[in-house]
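Below you'll find the structure I mean.
What follows is chain A.
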Amino acid sequence: MLSLLRTIWDVLLHTFHHRVTVQYPEQKAYLAPRYRGRIILSRDPDGGERCVGCYLCAAVCPVDCIALQATEDKNGRRFPEWFRINFSRCIFCGFCEDACPTYAIQLTPDVEMSEYHRQNMIYEKEHLLIDGPGKYPGYNYWRVCGVAIRGKDKAEAEHEAPVTDLHTLMP
Partner candidate 1 sequence: MDAVFYIAAAVAILATIMVITRLNAVHALLYLIVSLLSVAVVFYTLGAPFIAALEAIIYAGAIMVLFVFVVMMLNLGTKTMDTERTWLRPRMWMGPCILTAILIAEVAYLLFKAGAATQGAAAVVPKQVGIALFGPYVIGVELASMLLLGALVGAYHLGVGKRERLETPDVIDSDATRTASGRNPVRPGAGGSSSAA
Partner candidate 2 sequence: MTSFYPIAIIIGVLIVALSIASGLIWLERRLLALWQDRYGPNRVGPFGLLQVVADMIKIFTKEDWIPPFADKPVFVFAPAIIVVTVLMTFAVLPITPRIIVTNLNIGLLFFLAMSSLGVYSVVLAGWSSNNKYSLLGGVRAAAQMLSYEVFMGLSLMGVVVLTGSFDLSKIVEAQRKMWFVIPQFVGFVLFLIAGLAETRRLPFDLPEAESELVAGYHSEYSGMKFGMFFVGEYLGVTLISALIAVLFLGGWLGPCLPPIIWFFIKMFLFICFFILLRASLPRPRFDQLMSWGWKLMLPLALANILVTGAVVLAHR
């Protein structure tokens, strides 16, 4: 009985407490840099596309919302001919980001992507590709792994670092 009265009193004291609601459209909630929101495709620091069209993101996607077609340029460099994400199916699980070997596909802290028409939820490559390197500013995939061209294998050029032996990469 006494505990009931105490509960009533404690709740009444909440009259003077700070309200925790974030008044959304005027006041934005804090989203951490690693928040899993809208998906983007990033570029190298030199401005080249990071995506190498390996299909790992499309394969790992649990809802099959990623579709792409890989192709090669005249130097034999792979890149996606088109890249399409259906955001009406995407569940923002971040598996694609984990699977990506080149840090090309990344999730960003942006959640305001409502649309009136479902067709508008399908993002093509030109909607996805950004101009910057995203979350990994200094990273350049081709510098790390090396490039083999005609007449030169990986790490055979002058001043080129040796190829990392993957088996020594222990945690």
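In picking the candidates, the idea was that all candidates are chains of the complex that A comes from, given by their letters.
Keep this in mind: a contact is a pair of C-beta atoms (placed from the backbone, for glycine too) under 8 Å apart; a residue touches a chain by one contact, two chains touch by 3 or more; residues count from 1.
Predicted model only: the values in this text are computed from it and were never measured.
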Looking at chain A, find the partner in this complex that touches it; the options are 1 or 2.
2
Which stretch or stretches of chain A touch candidate 2 in the complex?
4, 7-8, 10-12, 14-15, 17-21, 23
